[in-house]
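One protein chain is absent from this view; the other protein chains keep their places.
Note that the chains are named A and B in the order they appear, and that numbering of residues resets to 1 at the start of each chain.
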Amino acid sequence: MAISREEFDLIRSFVHEHSGIQIGEGKEYLVENRLTVLMVQNGCKDFIELHKKLVADAGPLRAKVVDAMTTNETLWFRDASFFSAVSDFIVPQLMEKAARQPQVRIWSAACSTGQEPYSIAMLLDHARRKSRGQQAPPLEKFQILATDISPSVLVIAAAGRYNQLAISRGMREAFLERYFNKTGTMAYEVDPAIRKLVTFQQFNLKNSFDGLGPFDLILCRNVLIYFSNELKAEIYRKLHARLTPDGLLAIGASESPRGYTSNFEQVMVGGAALFRPKKGS
Amino acid sequence: MTEHEQMQEQIRAGLLEGLIQTVIQVFETMAWSRITYQGEQPRKHFVLASQTCGLIGIRGARDGLVGVALDRHLGLEIVSRITGLPVPNIELEDLADGIAELANMICGGMKAKAGIHGLDLTPPLAVIGQDATVHWKTAHPVRELTFMLDRDIIRVLVSI
Partner (left out) sequence: MIKLLTIDDSRTIRRVISGIGAMLGFEVLEAENGAEGLAVLGEHVHEIGLVLLDWNMPGMNGLEVLKSAKANPRIRHIPVMMVTTEGERDYIIQAIQAGAVHYQTKPFSQEEMATRILEAMGMGGA
């Protein structure tokens, strides 16, 4: 029995309501693959019954459904042109900032299994080493907050342990040597000094951003594409409010806040387009 | 068209649609490779003339055959992307098993997506060789679906 239209629509709207994430047309198999087990385990004969249960009971089942539907893939230094902009231009700017201000804060807003925040942490350390430690600010000045809606991916992210396959997806040889320790079980562990820079926390972008930041750099790449237009506008507004006046927002190469808010202006950094709060906005 | 023929046609269309979706999904999730569907062409015979082929038979509510064919270098690259093994370390058995499993996942996914009861898959068969040509007698017309990964072609033959 394949999932019916009615079942698909019910689950879709539930996931959207509770995570903000939109499951696209044609993704029936994703719902079927990931949720049938929960359906059977909870004594439901179909997704209509599961939906009833989800609506009636705010307990752990809801979190499990959202978790199951929001696992995403990731890789190191995802998008080469973006990361060359980060290492050539953004990291040097952040270094200068760290010399002037007590803290530099960075937020990786949908970090999945941790490759993005660790990549940034490695680039910061790399830049410090290149400057031979002369005037380079100490690493402790940098704080990287890494969040994701899925608690399961955060367990993996916080462990900072990756296998050969995960490493082969974008990790540079020189960085592998410097920033990873090989473990007995054929895996690579992120160096504790790099791991210490990153704090992992479960967070739903639908929620209030009060108490977060302000951030000098926010990475929210290829995340908002899964949200409805209404939520996109709301999240762009909240991101704007959590950036420092000269802070930068990085989104996916195919994304733009245009059409959702006029509070950002585009800045070209290296070959990559980033966004910063408009003056006076 | 009789009612039986109509039902058979419905099954066939569902399986074909599921097949295209699944091929893309298998390469994306297992091999981290974004492939694009280029289209389909009718073929007179079920002939796989490539260096790396995986084949699976379908029995039950509808009989058929699905084959995946790629060049050896692409086969090696895909198995490397699935397992994390560097290409030079991939042995013949790894390549054969990887291609067979690729065919297996493609057919399994096709079956699940089409949601059709009573379809059984034969264990997968892999054919690896310089000049191998696999020719299979089939009950139904043959179509060749073409997918691209960068500049490489992945051919999926289906008779269903």
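As a working rule, a residue touches a chain if its C-beta (ideal position, glycine included) is under 8 Å from a C-beta of that chain, and two chains touch if they have at least 3 such contacts.
No experiment lies behind these values; they were computed from the predicted model shown.
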Problem - Touch partners, limited to displayed chains, of the chain removed from view - result: A, B
Practice task
Have a look at A:48, A:127, A:165 or A:273 and name the one touching the chain we're not showing.
Solution key: A:165
Fill in the blank from the handout: Which of A:112, A:147 or A:261 touches the missing chain? It is A:112
Completion exercise
Interface residues of chain B toward the undisplayed chain are 25-26, 29-30, 79, 82-85, 93-94, 97-98, 100-101, 104-105, 107-109, 111-113, 115, 117, 121, 123
Problem - Contacts of chain A with the absent chain, listed as residue ranges - result: 1-2, 29, 32-33, 36-37, 40-41, 60, 63-64, 66-67, 71-74, 112-113, 150-156, 159, 161-166, 183, 185-187, 202
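The rule is simple: only the chains that are shown with their structure count from here on.
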Exercise for the section: Note which residues of chain B are touching chain A in the complex, please. Expected result: 21, 25, 29, 32, 81, 83-85, 109, 112-115
Handout entry: Sites on chain A touched by chain B in the complex
Key = 1-2, 26, 28-29, 32-33, 73, 75, 163-165, 167-169
